[in-house]
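Quick one: structure below, then a few questions.
A single protein chain has been omitted; all remaining protein chains appear in their positions.
Right, subunit A next:
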Amino acid sequence: MPSPPVHWRSVLPDMSWFQRIKEGLRKSSSRLASGITDIFTKRKLDAAAVEELEDLLVMADLGPATAAKLAAAISKERFDKEVDPDEIRGALADEVAAILEPVAKPLTTDSGAKPHVVLVAGVNGSGKTTTIGKFAKHLQAEGKTVMLAAGDTFRAAAIEQLKVWGDRTGATVVAKEQGADAAGLAFDAIERARREGVDVLLIDTAGRLHNKSGLMEELKKIVRVIRKMDETAPHDVLLVLDATTGQNAIAQVETFKEMVNVTGLVVTKLDGTAKGGVLVALAERFALPVHAIGVGEQADDLRPFAARDFARGLMGLED
């Protein structure tokens, strides 16, 4: 390194600023629920309280606009009245559940087509390959035959990763060498799935950032090739979203939807402290079905998306 590093401590004029931030953060890391309790214990629902409520929703990644809307909806009838924290939490959860209820739809693979083709897309590291492995296990448990296509021909060892899932679930994995044309692979996979009479074909794709037009074109090409084989396919185009993602999820969904007509979402990594609150904004804006959530690395850690549970989780409420 060319010159000695400048240590931040030596350049900050105001040390107490960081102290204050640390203090603030301690507050934020406590759960949303206790936050709400703090606001409303022995208190009227005044403007300041509504603002604090809004802030709490912001911290769950709902985004400032959605948070403001929800807080306003809650305060409309109760403004200036003594409120009970449980009541507010419950009401907020109900409000969120009402938004999410219409999008909670499990993935159905009974289009009648053989194979029913599911294309799985998303940005890098969102959890596509793991999600496919989990889906394969689920579908097999339902008595369906499943084939996996290792369409991530870009990332090192992505093909091997999917093959391990093939071994774990017993599903056939169609693969070519790294660097092969993903659209060509999809073509081969459909052909082979047809020949072998497979029920569901899950096609993995390389992770791609939605603002890379070249990579998005490549994804469109995969869809075009699939469509040439079967006009009704792909029957599902899943976008896998990482729950830790903030407001950028909106841009992701928008672009992927526009480019490859995404039909449903899967939200992964909900076993951490990220609440995935951006889903509420997504539901309002795009109304895309949320098929499943990922809550761990094991094959069984894929759950159907339940609006009420999710909403109550967001508010820190137990069932």
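Everything below uses one rule, namely that contacts are C-beta pairs under 8 Å (C-beta built on N, C-alpha and C of every residue); 3 or more make two chains touch, one makes a residue touch a chain; residues count from 1.
As a convention for this text, contacts and distances are computed from a predicted model.
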Undisplayed chain, where the name is taken from the UniProt record, one of "succinate dehydrogenase", "Electron transfer flavoprotein subunit beta", "Signal recognition particle protein" or "tRNA N6-adenosine threonylcarbamoyltransferase": "Signal recognition particle protein"
Option touching the unshown chain, where A:Lys269, A:His291 or A:Arg312 are the choices: A:Lys269
Contacting the left-out chain in the complete assembly, out of A:Val96, A:Val123 or A:Leu139: A:Val123
Candidates A:Arg78, A:Lys114, A:Arg155 or A:Lys257 - the one touching the absent chain: A:Arg155
Subunit A, residues in touch with the chain not shown (by the definition above): 1-6, 8, 11-14, 17-18, 20-22, 24-25, 27-29, 55, 58-61, 63-64, 123-127, 130, 154-158, 160-161, 163-165, 178, 209-213, 242, 244-249, 251, 269, 271-275, 277-278, 297
